[in-house]
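Omission of a single protein chain aside, the complex is shown with its protein chains in their original locations.
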Amino acid sequence: MKKLSILFSAVCVAAALATPPARAQTKPIRIGVPTAMQLQVGRDTQDAIKMAIDDINAKGGVLGRKLEMVVADETENPETGISAIKKLTADEKVDVLIGGYTSGVTLAQLPHISAAKTIYLGVGAASPSITAKVKQDYDNYKYIFRVGPIHAGNQAKQVTGFISGFIKGELGISKIAIVGESAKWVQDLVPVLKKGAIDAGADVRLTEFFDSQTSDFSPLLAKIKDSGAQYLIVILSHASSDIFAKQWHDARFPIPYGGIDVKSMDGDFCDRVGGKSVGEMAANFAVRAPLTPKTIPFFDEFKKRTNRSPVYTAFGANDAVYIYAQAVALAKSTEPNAVIKELEKTSYVGIPGMIEFDEMHDVKPGGKGPNFLFVQWQDKCAREVIYPKAQRTAAYITPAWIKK
Amino acid sequence: MLEILIHGAVSSAIYAMLAVGFTLIFGVARILNLAHGTFYALGAYGAYFFTSHLKLPLFLAALLAIALVAVFGVVVEKVLVRPMRRSQLAVLMITLAVALVVEQALFLTFGSEYRNVPAFVDAKFSIGGVDVGGQRLLALGVSVALIALLWVFIQRTRLGSAILAVSQDPEAANYMGIPSDRIFSIVMGISAALAAAAGVLAGPFLTVQPTMWLLPIVKAFAIVIVGGLGSIPGSILAALMLGYAETVVGYLISSSWTEIVSVAATLLTLVFRPAGMFGKRAAF
Partner (left out) sequence: MFGKRIDYAGALGFIAFMAALPLVFGGNYLIGVLTVSVIYGIWAVSWDFMSGLTGRENFGHSLFIGVGAYTAGFLNTKFGLSGWWSLPASMLVATLFALIIGLPTLRLKGPYFALAMLSGAVIMQRLMLIFWEQTGGEEGINGIEPLIRSQLGFYYFALAALVLVTALLLALARSHWGLILRAIRGDEATCQAAGINVTFYKIASLVISAAFAGAGGALYAHYQLQVSPQLFAVVTSITIITMVYVGGMASIYGPVGGAILLVLLTELLRNFGEWRLMIYSCTLIMILFFLPNGLIAPTWRRVKARLGRPE
């Protein structure tokens, strides 16, 4: 009797040990998304990530595991941003973070991301300080990567290229004014821009900052007019680009403007200001043009799914998912250190260009990498690429009331 | 110089419209209505909604928006504010909560991106070499007209006298047969209508997005306090002072300093004249 039960138990144990552990492999890979949920950038970040996840899952997932998205609202307040990171890392225990928008919030989140030892792929914040820490303190901050946008310093260089290549080079204008909102990334960027412009032979007649909350631009516009400038370079992000466009148009301001205008990157910006931005030139990271084989399919698929035109965070967010998936597949694990090694070697054909990281884990601009496209709003709110010349889709127009 | 004069006038006019409504409801009902900025926002959004979604002509859309906001103001007063009237802080907090709820409702309905309120006048005018948008001049003109109309209404009509009576002493007014509760509602409606009108007029050249209620109410609060709570002439004067101070600083120094100058001026005024310029005595 006893021998039989021992035999029986032995058989059971053997059977149990022989069965492969079924559960472990099907645990999904969780992508945490800290983003400003109520804003367009947040909505597009989520939709772009969802697009990528659906695509990868349909093809079998990564290492046999499905991808899953968990979103947390970081708003534009550092306090909410920090608790969003804690929620995602400590509570939801995500494997990677993809998101970001306001540089101030991202900077606040960095030490908490580092403490959680979770990889972070930035898609929206442009401050160079974010990736500077990677070099300063690699061991603690190696988790931080930026897939987009190109950082403020590089943006300045691209705008300088625009000034020398187009404003001066083609339009023949050398007297310019530079105005920007008094946000730190702008304040860091403008001196670099000014120096670059002067080196390129431009005559910078006026440099001025204004408060992001400004609602009356008449004093500023008057100063610009008095300065004798013939082109206005703007650097706008959180500020009221809509008011600026409306007031510029209403006053039939005699000077055309263009530059970095984040809100103007929106496909419906022109409609939202009642067509009053016609004539403005704004830098875009990507438009529906064959920048890479991925660009047009992305725009079309995004429009089909959401009936909207994607804003800039969408490009980085979508690319980031594929880049991460690729790194995990190569590392054959989600363990951060292994994945980081693969991420550093990334060379991925993304939406705005080829995505490769420099020694500070920051996306490399220029050449095959993402570049600024200077796009102009034209009649009936059509958008045409004007610069670089190689990607030009239409001729430059001067605003209707400016005699040229 | 002329630029400062004209642009300062436009800023002051919008501020005056907001401040007068705010001080009116306080003067009459002792209500500090933090949802006043919300009426401004709803006016603008109403005009946007009726023109772009319902395709109504602009003038009709504007009137409809103003009327609906007036009704909304009356409802808020009757349902939420009146039960809390004993405590000024309670009224403040609940109107603030209303503002937050409406802001969220706007986010959820219309999204975070700014919307377009069409302008009545699209042309540009050149006055003495100064370029001014037509809509701005219209806003200036209509503001002045509406405030003047309000003044005449209060001074010359029976309802206006009733309002004056209630503002001086609600109980006594009640004894005299004036239904002070109904007067509160009417005044709230007028106040809301003024704010909504400001929204409709300024929407075309200022920003229209869900958080647009906060800055106007902070400014209106400051103007009304500096002018003296409850005093319409005080509010108008303070609105002019603020409007011109901001414009002057913007032109002569830099737009970065406008905010701090106006806030510092507010603080200084309070330190030297604790009850504002026209104090608590002058009701109207």
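Labels for the chains are A and B, by order of writing; each one numbers its residues from 1.
In this text, contacts are C-beta pairs under 8 Å (C-beta built on N, C-alpha and C of every residue); 3 or more make two chains touch, one makes a residue touch a chain.
All values derive from a computational prediction rather than experimental measurement.
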> Touching the left-out chain: which of B:45, B:221, B:251 or B:278?
Replying inline: B:221
> Out of B:54, B:90 or B:152, which touches the unshown chain?
Replying inline: B:90
> Which one touches the absent chain: A:37, A:96 or A:327?
Replying inline: A:37
>> Touch as defined at the start, partner being the missing chain; which of B:2, B:60, B:101 or B:252 qualifies?
In response: B:101
> Which subunit A residues would touch the chain omitted from the figure, given the whole complex?
Replying inline: 37-38, 71-73, 77-79, 82-83, 86-87, 89-91, 103-104, 107-108, 110-112, 116, 127, 129, 182-184, 187, 211
>> Tell me which stretches of subunit B touch the chain missing from the display.
In response: 32, 80, 83-84, 87-90, 93-94, 96-98, 100-101, 103-105, 107-108, 214, 218, 221-222, 225, 229, 256-257, 259-260, 263-264, 266-267, 270-271, 274-276
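In this text, only the chains that are shown with their structure count from here on.
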>> Taking the mean of the CA coordinates per chain, how far is subunit A from subunit B in Å?
In response: 39
>> Which residues of subunit A touch subunit B once you look at their complex with the stated criterion?
In response: 38-40, 182, 208-211, 213-220, 222-223, 240, 242-243, 246-247, 250-253, 263, 266, 268, 271-274
>> Quick check: in the complex, which residue numbers of subunit B touch subunit A?
In response: 3, 7, 11, 107, 111-116, 118-119, 122, 124, 131-136, 204-208, 215, 246-247, 250-251, 254-256, 258-259
